[in-house]
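Every protein chain of the complex appears in place save one, which is left out.
So, subunit A:
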Amino acid sequence: MKNRLFASIPSIVFGVLIAIAPHTFAHVCKVTEMAMKCHWTAQAEIGVGAMIAVLGLIALFVEPKIRVGLSIAVILAGVLAIAVPTVLIGVCPGAMMHCHMVARPTLIVLGVLTIVFAVVAVLLDSRTAKRA
């Protein structure tokens, strides 16, 4: 049960946070005449965050062997959550822009935490799966 919760709860929480952060507490720039890069990053993160949250939700109901696979998928999605605001799409280049100063670092930190928790979940579940 402990491993099951470890593999699912952090993914659900961080997935939801990744999806909503760029639209709420770590918002990107407002769209004026033309949508800037950060707007598209925020849109993409809805998809990435939702995927992580759903993977976490599924992990609640499956056996350890499958949870290992789900956690590996969460690790890759966490990498994607970091790559979207840094490499793939990016944010506004101005260092004092809110998206650059707050939204991007928030997404990086959430992505790193998602990866760290998923790696631990893989280690815990693979040990259980081996024993079974």
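To be clear about the criterion, a contact is a pair of C-beta atoms (placed from the backbone, for glycine too) under 8 Å apart; a residue touches a chain by one contact, two chains touch by 3 or more; residues count from 1.
Heads up, the rule we're going with is that contacts and distances are computed from a predicted model.
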Look at the options "Mycofactocin maturase MftC", "RNA polymerase sigma factor", "ABC transporter permease" or "Iron uptake system component EfeO" and return the one that UniProt uses as the protein name of the missing chain.
-> "ABC transporter permease"
Hidden partner chain, touching residue among A:20, A:46 or A:108 = A:108
Touching residue (missing chain; options A:1, A:96 or A:132) = A:96
Where subunit A meets the left-out chain, the residues are 29, 32-33, 92-98, 100-102, 104-106, 108-109, 112-113
